[in-house]
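Structure, as structure tokens:
One protein chain is absent from this view; the other protein chains keep their places.
For chain A:
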């Protein structure tokens, strides 16, 4: 197992190097002078320009610049945002919990509906439920989620007036973050109305972000389940006279869930890409909106480090999924 893990990590090293090269190259590939580009619309005075050039090391040979960049990143120095003058890592730490909370609830939404629906569709294969579920899943999979979000706002916020249009929590609530998760923090402070407010802000974005994963999980669960239901051991279990619920719930489901777990893990990239759109629509203060805003503010230090940090997160999650997969399925370890 340890060997498998080390092997996996070794394979990630080239990707890791590549990610840092991409982030490093980003600022240098921007059209025009990188310092002027990073300074944005305000521009810089000539003296300050030389100072910045020195500070960023743009007068050094390119490989030395890269070595310097890697050194900075390795020690946790991700630069300072040009627009807010705060360290990028600090901004990231305050914004990331918002994205994490949103993604978590989106995934819970997708799994709680997707897995049972997929199982049921597989068991009742060919029924009207199966057909309409697969049809709906394809619609969900084809959904432009930025539009879906707007539709939900029109209906639930505009027409019914049930949910707020944007933000994470009502403006009247303010407390010092403990975990950074509004739903948990409000409970820790024992404020029920704040918790309700946080939850009502969360519902629509979570549904929007969870829609594509829901469609993917439902389809994947169905096909994994169908495959397993045809296996010999399921027939044996049936022949032994076990109840249908036990055969499906224990014998079939356990094995069917292995590919589903992988699918769920692989949705992380989709979730982060979706978060860019979802957070923009709902003004959700997470890293997706942060990236888009920074692009428009031309705060390229943030874009550069955000790109790096997000890629590192995706990489880490994929590694965890790989390892978990090997833990559930011993056959993988040997390969």
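Quick note on the criterion: a contact is a pair of C-beta atoms (placed from the backbone, for glycine too) under 8 Å apart; a residue touches a chain by one contact, two chains touch by 3 or more; residues count from 1.
Keep in mind that, in the parts below, contacts and distances are computed from a predicted model.
**Q** Out of "Dipeptide ABC transporter permease DppC", "Heme exporter protein C", "dihydrouracil dehydrogenase (NAD(+))" or "Glycolate oxidase iron-sulfur subunit", what name does the UniProt record list for the absent chain?
**A** Answer from the UniProt record of the missing subunit chain: "Dipeptide ABC transporter permease DppC".
**Q** Would you indicate which residue among A:63, A:128, A:174 or A:296 is in contact with the undisplayed chain?
**A** Reading the full complex, the residue touching the unseen chain is A:296.
**Q** Using the touch definition from the top, which of A:65, A:200 or A:223 touches the missing chain?
**A** A:223
**Q** Would you write out the residues of chain A that touch the absent chain, in ascending order?
**A** 14-15, 18-19, 22, 26, 29-31, 125, 135, 138-139, 141-144, 146-148, 150-151, 153-154, 157-158, 222-223, 226-227, 269-270, 272-274, 276-277, 280, 291-292, 295-296, 300, 303, 307, 310-311, 314-315
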